[in-house]
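A protein chain is absent from this complex, but the other protein chains hold their places.
Going in written order, the chains are labelled A and B, and every chain counts its residues from 1.
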Amino acid sequence: MLKMTHLAKVYRTEVVETYALRDFNIDVKEGEFVAVTGPSGSGKTTFLTIAGLLETFSGGEYHLDGIEVSNLNDNARSKIRNEKIGFIFQAFNLIPDLNVFDNIEVPLRYRGMKAAERKQRIMDSLERVGLASRAKHYPAELSGGQQQRVAIARALAGSPRLLLADEPTGNLDTQMARSVLELLEDIHREGATIVMVTHDPELAARAQRNVHIIDGQVVDLSEDPRFHAVHAEHTGTNA
Amino acid sequence: MSMQIKPILAALHRHKAGTVLIALQIALTLAIVCNAMFIIQQRLAHLSEPTGVDEANLLVISNHWASQMSPQQTDAQIRADLTALRQLPSVRDASPSDGYPLSGGNWDNFIMRTPDQLTPTTDASVYMGDEHMLDTLGVKLVAGRNFNAAEVMQMAPRQVVIPPVVIVTQALADHLFPDGSALGKPIYSMSATPSTIIGIVERLQRQGVTTWNKPYAYESLLWPLRQDGSYYIVRAKPGQLADAMREAPKALYAQSRMRIIDSKDGGSYPQIRERAYDSDRGMAILMGIISVVLLAITAAGIVGLTSFWVGQRRKQIGVRRALGATRGDILNYFLTENLLIGIGGVLFGAVLAIGINLWMVTQFEMARLSLAYVAVGVVALLLLGQGAVLGPALRASHVSPVEATRSV
Partner (left out) sequence: MFAYYLQLGFRSLRRNPVLTALMVMAIGFGVAASMITYSVFRAVSGNPIPNKSVQLYTPQIDGWGPQQNVKGEPAAALSYTDAMALMRAHQASRQTLLYGVNMSMLPGGSHSLPVAVNGYAVYGDFFPMFEVPFLYGSGWSAADDNGRAAAVVLSEEFNQKLFDGANSVGREITLDGHDYRIVGVARHWDPKPRFFALFNRSGFQDPTDLYLPFTRALDMQVSPTSNSCRGHLNFLGWDDWLRSNCVWATSWVELDSTAEVARYRKFLEDYAKDQQRAGRFAWTPNVRLRDVMQWLDYQKVVPPESRISLIVSLGFFAICLINTIGLLLAKFLRRAGEIGVRRALGASRGEIYAQYLIEAATVGLAGGVLGLLLTAVGISGVSLLFRPEIAHLAQLDFSLVGLTLLVAVFATMAAAFYPAWRAAQVQPAWQLKSN
């Protein structure tokens, strides 16, 4: 589903060259729930923006759902984002002027969907996240957890092939975070492919597989004793 | 202060669009407001020109005969009318006339110094009245004498009578005889018959004041002629104009009702002035409205755009404050930034103002813009800009240093 080989992302200023990602390789299969972890500045957010076609990359290859994306123009990339990818951001990023219904509608509008079909999908999505009664409310009237669930509904409404989440529980208290995470697990069980970026090891433990990034490269932590311990604990609860 | 200017300019370079927009607005506003103010001044000067007559007490009555009378009958009727008018208690004097200052142009003749001269020396507005005319108009005789009753001749329609004597205005005398020797000299007004100048009045404005008349401003002549009675000019006794305006038409109708007094021609001088100068007044009003609104809009635009910039740079301002900048430093920064943009704008605007005026000079026969207007405009617009930016700049200076730590 999401396959990057020897991917590189370079930021060039007049004086200095910074490699955000170098020789980056990752292969996420369909139906996997992968957590991408790493310290601040490791490049995990860069990875996510490139994965979501929000940014271009400097070298290597990126195959998304079988399509090689390096040479696509802006219009093509926008279309793929719209149809194949669902985003869940840390700061929810709902549009404050629009109510819940209209917020979820945004990606569907860009797909050119008919009004009846849009309405159907939006209501289904809201049911899925348990917020059907709040369709006419505005983001300011909802709690953090509710806003994030609306964001998830927005991401789901278009039936994306891939869900990309960036610290989805970062702005939530423990209780809300738990419910959001349970929602994500439910969605995964239904067959979605989820790639979640987080620096929280507990969150990462709930995923199927972890990928660790340090200094723009994937690192195999199987040698790291700390990783083993966490992994062992995790497999225990998962069984 | 100069140390601050370079980084400010560099920062503006990164906000090219907004800088250009504000500078362009200031430039165009300066160009238009300068020209508008100039046009206002020109028009107001035009409509304040003095006629030279006793405007406070004058009444002009337009009179058209409705019955078919012979020239003798008409003349007798005119003399009867004048007697009746002069006998009114509120009236000081009355005179017949073919026109009046600011009427819009009824009668003007070319003036030559010799009888066989083809190209005229000048053109004069022609006033035909009797020996009461000078006193009726209230013009001041500065040389020579008035007409006497015996000199007043009668002129039938389509008949040309050139009286042997004429009174001219000082302006006409100076144009014809720059050496000052006008008195006693003959002039030829589209005729081989001379008219000798027997008197010079200080000032009597022409009947027409449009652009065509400008080269001949204040050049008029008076002839002792009673023609077929187009106007009666009536001078009321001081403070009795209202009474005269009521009594005079009544007295005339009492003499004969076979006449038409046109209410849209003549009247009191306030009415005459309003009619004569309404397009000048209108132009001045329009330019005034546009200038005021334009300045308001430019100020509002500066406020809007600068507020936006301040909002965009909250974090940067917070960082500066955290690093030790005082409120005054921040305020200064934005005022200076605005001043720099303003200077660029007014420089371009001054060039535009002069350019627009030069174009108008060729297209619309306007006068050249005096640089004083441009200078005042430059100062005014720079002040306007500073005033407009004061609000957002003050808000910027109140941004707390803690903004440095906040992420957007």
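The definition used in the following text is that a residue touches a chain if its C-beta (ideal position, glycine included) is under 8 Å from a C-beta of that chain, and two chains touch if they have at least 3 such contacts.
Nothing here was measured: the structure is a model prediction, and the numbers come from that model.
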| item | value |
| --- | --- |
| Residue, one of B:Ala76, B:Val142 or B:Met190, that touches the chain absent here | B:Met190 |
| Sole residue of A:Asn82, A:Ser125 or A:Thr169 that reaches the chain not shown, by the stated touch rule | A:Asn82 |
| For chain B, the residues touching the chain missing from this view | 17-18, 21-22, 24-25, 28-29, 31-32, 35-36, 39, 64-68, 109-110, 118-119, 156-160, 190-192, 257-260, 262, 278-279, 282-283, 285-287, 290, 293-294, 297-298, 300-301, 304-305, 307-308, 311-312, 360, 364-365, 407-408 |
| Hidden partner chain, residues of chain A it touches | 45, 49, 52, 54-55, 74-75, 78-79, 81-83, 87, 89-91, 93, 95, 97, 106-107, 109-112, 154, 166 |
